[in-house]
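With one protein chain removed, the remaining protein chains of the complex are shown where they sit.
Up next is chain A:
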């Protein structure tokens, strides 16, 4: 309690404009015998301005010095109910970076009257919702084509099954892949952000659902042609596919274990006892590497051009993401291993 009072007095010195960044948690040195008198807690005043128009949107007085940005967002939400905390971007500078929900008010370079700028991020939707929707679609859509639901193919083929066993295998692999993704979304992944802009769900679903329909139409078509090299090709493709599915899952588990539940810490991932994670020695984002491998396997298995197109587009997108992730690893960690490439060992 005393240390809190000590900290609270310091910001007064900062009012003449000097930046006072308090050094981390206070050192509890010798505790003086408790001053039984009132603890001098200096409350902050917070004013929130619109980042574009600089209009005063909200004024909060009597804000606790140890209030977090998250709590301030909740208070702001009360006066402006249409802007729920997830769609608020609070920053120190109108053109600056967004402050994090965990940032504590008194640790920020502000005086006792803090001025923040607000930007509306637009309607938000949770990552979990987006992932579940975009993955459930392909699962169901592919099955509709597999079972040859009416109005897709010529009526005489309605509800028939393909005579090629590779088509059944492909259905199992595709369905397994998306069931795995759904389960990972529910039980494995730990998301850094809670939400994303609402329009993303339309964009993402169009991509996943559209490609799923396009692929499934040809693979389950009555005039489907099985792979040129027959059983050899299919067996190789299945091996690659399963290997990469296990690999992808191993990486997801390894990344999950890096982060304690409920936290948003970031650490460098390293190889574990699981051999599928040894690829961390060479690659920053092996989950994308394995994902590419899975889809290459599926392309080989089905020998279908739309699948190849989907693999290619996915590869391009994942490369962009991997390069970004690799760059932020390099920026954040001085001792980041230099042997690693973003997505393809030594190549990309």
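One rule holds for everything that comes next: a residue touches a chain if its C-beta (ideal position, glycine included) is under 8 Å from a C-beta of that chain, and two chains touch if they have at least 3 such contacts; residues count from 1.
Just so we're on the same page, contacts and distances are computed from a predicted model.
The UniProt record for the undisplayed chain lists the protein name "Very-long-chain (3R)-3-hydroxyacyl-CoA dehydratase", from the options "Phospholipid-transporting ATPase", "CENPP protein", "S-formylglutathione hydrolase" or "Very-long-chain (3R)-3-hydroxyacyl-CoA dehydratase".
When you scan A:79, A:225 or A:257 for touch with the missing chain, the hit is A:225. Only one of A:269, A:306 or A:342 touches the absent chain when the whole complex is considered: A:306. Touching residues on chain A toward the chain that is not drawn are 218-219, 221, 223-225, 228, 302-306.
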